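Shown here: the complex without one of its protein chains, the others still in place.
By written order: A and B. Residues from 1 in each chain.
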Amino acid sequence: MNVSGFIFQALNGLSSASGLFFVAAGLSLIFGVTRIVNIAHGSLYMLGTYVAYSLATKIGGGFGFWGGIVITACLVGLLGAAIEFVLLRRIYRAPELFQLLATFALILIINDATLWLWGPEDLLGPRAPGMRDAIEIFGRRLPTYDLFLIVIAPVVLWILHLGLARTRFGRLVRAATQDREMVGALGVNQAMLFTAVFALGSFLAGLGGALQVAREPANLAMDLTVIGDAFVVVVVGGMGSITGAYLAAVIIAEVKALCIAIGTVSMFGMSLNFSKFTLVAEFLVMAAVLIARPYGLLGRPQGAVRGVADPEDPMRPATPALKFLGVVVLGALMAMPLMAQSSPYVLILGIDVMIAVLFAASLHFIMGPGGMHSFGHAAYFGLGAYGAALLVKWLAAPMGLALLAAPITALLGALLFGWFAVRLSGVYLAMLTLAFAQIVWAAVFQWEDLTGGSNGVIGVWPPAPFSNSSVYFILVLLLTVIGVLALRRILFAPFGYAMRAGRDSPLRAEAIGIDVKRVHWLGFAIAGLVCGVAGGLFAFAKGSISPETIGVGRSIDGLVMVLLGGIQTLTGPIVGASVFAVLQDTIMRQTEYWRALLGLIILLLVMAFPAGIVGGVINLLRRWRTAS
Amino acid sequence: MDNRHLHKRYLLTVALAGAAAIALFRPASAQDTIKIGELNSYKSQPAFLDPYKKGWELAIEEINAKGGVLGKKLEVVSRDDGANPGEAVRVAEELVTREGVPLISGTFLSHIGLAVTNFAGQKKVFFLAAEPLTDKITWQNGNKYTYRLRSSTYMQVAMLMPAAKALKAKRWALVYPNFEYGQSAAENFKALMKKAQPDVEFVTEQAPPLGKIDAGAVAQAIDDAKPDAIFNVLFAGDLAKFVREGNTRGVFKNRPVVSLLSGEPEYLDPLKDEAPVGWIVTGYPQDKINTPEHKAFRDAYMKKFNDYPRLGSIVGYATMKSLAAGIAKAGSTDTEKLVTAFAGLKVDSPFGPFIYRASDHQATMGAYVGKIALENGKGTMTDFKYVDGADVLPPDDEVKKLRPAGAN
Partner (left out) sequence: MTDLSIRSLAKAFGGVRAVNDVSFEVARGEFLAMIGPNGAGKSTCFNMINGQLRPDSGEIWFERANLAGLAPREIWRLGVGRTFQVAATFGSMTVVENVQMALISHAGETYRLWKPAASRYRARALELLEQVGMKDAADRASRELAYGDVKRVELAMALANDPRLLLMDEPTAGMAPRERNALIALVKRLVVEKGISVLFTEHSMDVVFAHADRIIVLARGRLIADGDARTIREHPKVQEVYFGTGKTFARVEPKPLEPQP
């Protein structure tokens, strides 16, 4: 590898950056103005590639391709506007992040709809008419289309920049990004602005996806692949900064290209394959940037986002009725092993549900009362699971010891990552937790000798008498109840109050002597510890674990459970986790298109219960009581 | 909010809860059939598993048309495993405990296959791993209760070795997806190559993340390393991107490529007229195999689905044929009897007869090795021949050493 080789790889990096830029710019705009974390943005990108494929192949020729790209972007923009108009507009007043739940449902629905419309096979589009060849640079061949992509991204950036600087719409967008309430005060039709921004953001996602049609086959995994990258770019660049998004896209693409260019290096008798780092490069960059610059490269500190939703009600100790209900549920659960003979699966599902409950309760602990929205809670679940499993694998540790190691491993991870995370707030904190989770995931994935790599650790089964699922069920029940009650106890204790104080008003909390960061850090650690218990129980319940245990999917599941149940109530995560786990289990058996069905049910629940299920039930009870 | 609205919400809740309850406690169906549990990552790997499902549907139809097995019809209870080992283990337990299936089959991804293999060993359930390729299922982590149908990673690599050796290339570049399958394919290739050709040199190893290849940069890095030949393990979308970038950049010019699985229609067909001509691959030239057993299969498949079979169809079809043969030989669905029956079980498949080896529980169903060619604007294979799995598998005494004690 020589200098010209590196320069050439830098050009490759630039062309990869442009795809990332389009999708990230749209995401950034939408978040900046509406504060919605639109995790369905990757799905719009995927749709862009599919639609462009259809247009390019059905119409064909130069118009089918180039015209198709423009038409696609417009269609996806319209779809985005429709999503905002029909769905999101109804839930703007819901508690923070609740919209995330709706967009999560959209991912499921759009993916299944795409499968239904286009079928399962990868669809490789045609090469770009007029740009099929390559040009020679430094004796190497660079595809003309890559050159086009290198140019088009800065051009679009420039147009967006002008649009934001010169037009009334642009000024409104910038104003709303800086202070959302001000726009309402200016008498601007906020609804129109939000719809327009959603359309523009979706247009950019569609454009980005459509431009990829000549580079990669349309496939059903694109939505999730791209959304992760897009979030990283947005956060590294600074939320709401389009230029930042471009800069970040370039940096990340260049780091990856560099890793690939370096290839395998032998150092100190060890050989290190840098190309494997592309797995985690962007998350390492993100973690580094967020630690050094908490608001991203070009982001500005945002004023505290005052939630549009009402803050939660003061916590009341359980009423006699609730206590009675709790005892009844506990009694029913204790009696479940009696059913083991007639329907043994109930116990298996019960174990999964309770592990989910413990996982969700620990996430709720920091998300709700702590106000720290962790998007990477799976890290502590996975650390717990791996802590236990590796002890069994390498030291043949007994289950008791392994189950003790699980929370300790998770606690250590939470102490380390939490220390950095609590220095940030809002969506930046969320993204840093996600980055840490991805780094843990990559470490586990890559450190094959220790962790078994992508295959994970197998053969982690509970010894007798726990090998009997009734006995293991009782163990899980016991630990879950202890865990949930302990979290509840802590929330009612001074520490829990201090955590909420720090969330409600950090300034006031500091002014009465509370070290908010320290309290939140310890809260993070407690949540990690309890989550680790769940992870350890999971490992023994399944007999094997793999890096999926730490994957983004599990972190999102956790968010969905907490939000579905109701983030502002203490029983919310319990109900949310139970409903989600049972729904998923049930629906997966019902239909081939189970994802779409799950998405639709979540959408229905979102519409019916904007405060989550428990929040909704409480509201209903309250209304009935006042009505009667 | 008026009361009517409230009632609507209430009704919705009740309806949802009711639906959940009914689904949860639905009674199992009657016992005049033999139930076969099947689980796979249908949603996450539709390109392979959609044809796979069609394949087993065809097999079940044929088996039942002839009166089923042991006088009973076969009924497949199929589930999505969520592409996640934890979920897969739960689904397996659900099949066994709630549906009461006497045996399970399926899985696609290696780590899920391994998790279910381990589950089968622990819970003493018969498991036929249909598709996962990892060597560990039959070797390092093998167990008494698990058999595997498809040729393993090792076998696939070994099938390509004669052609790779014949290239007499000294400098090799390797490119593989960064997960177990890719890594172990690369390891196997390097080990076999070093044995056959001690002066071989591996000039670069590119391991992009699965599904996220930066194809331009990777192709360029390989070109810059100036290899004499390339060994490729990429598949699906990664392969398509790599081929397009490599073609445009002239990476494959005068450079032979030896490639795993690329001749399978699942991965070859999406490339259309850009199929990389001349690559030496394992695969399935479905339109050119004219053995009577394959013709019969292909015709039946085309008739039923109005589509041509993919390799997944063969795997799905052979899975159910294997299970039917095994149950017939065992004379029951008793787990221990099934395990015994599968040892040395002979099965007829569209690829011809094969057996399940008693030594490592691996089926000897082989694959086709040949060169990619372009015909009528579509990729296909030429100069291909069928390589029997038995010819590339290590001998019995060798694999027995690889398996844990008590796995046989």
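We adopt the following convention: a contact is a pair of C-beta atoms (placed from the backbone, for glycine too) under 8 Å apart; a residue touches a chain by one contact, two chains touch by 3 or more.
All figures in this text were calculated on a predicted structure; none of them were measured in a lab.
Peer 1: Of the chains you can see, which ones touch the chain that is left out?
Peer 2: A
Peer 1: Just to verify: which one of A:Ile514, A:Ile545, A:Val562 or A:Val582 makes contact with the chain not shown?
Peer 2: With A:Ile514, A:Ile545, A:Val562 or A:Val582 as choices, the missing chain is touched by A:Ile514.
Peer 1: Among A:Gly496, A:Gly536, A:Gly551 or A:Pro610, exactly one should touch the missing chain; which is it?
Peer 2: A:Gly496
Peer 1: Tell me where the left-out chain touches chain A, residue by residue.
Peer 2: Against the left-out chain, chain A lists 310-315, 317, 489-490, 492-498, 500-501, 503-505, 507-515, 519, 522.
Note that in this section only the chains that are shown with their structure count from here on.
Peer 1: Would you mind pulling out the distance in Å between where the CA atoms of chain A average out and where those of chain B do?
Peer 2: Computed from C-alpha means, the inter-chain centre distance equals 30 Å.
Peer 1: Going by the contact rule at the top, pick out the chain B residues touching chain A in the complex.
Peer 2: For chain B paired with chain A, touching residues are 1, 3, 6, 9-10, 12-13, 16, 19-20, 23-25, 42-44, 46-47, 49-50, 79-80, 82, 84-86, 89-91, 93-94, 97-98, 110-111, 114-115, 117-119, 122, 134, 136, 141, 178-180, 183, 204-209, 211-212, 214-218, 220-221, 223-225, 236-237, 240-241, 244-245, 248-250, 266, 269-272, 274.
Peer 1: For a test of understanding, state which residues of chain A touch chain B in their complex under the given definition.
Peer 2: My answer: residues 1, 5, 8-9, 12-13, 15-16, 115, 119-124, 127, 132-134, 140-143, 146, 215-217, 219-221, 225, 253, 256-257, 260-261, 263-264, 273, 275-276, 278-279, 343-345, 348-349, 352, 445-446, 448, 453-456, 458-459, 461, 538, 542-546, 548-549, 553, 582-583, 585-586, 588-590, 592, 594-595, 601, 604-605, 608-609, 616, 620, 623-624, 627.
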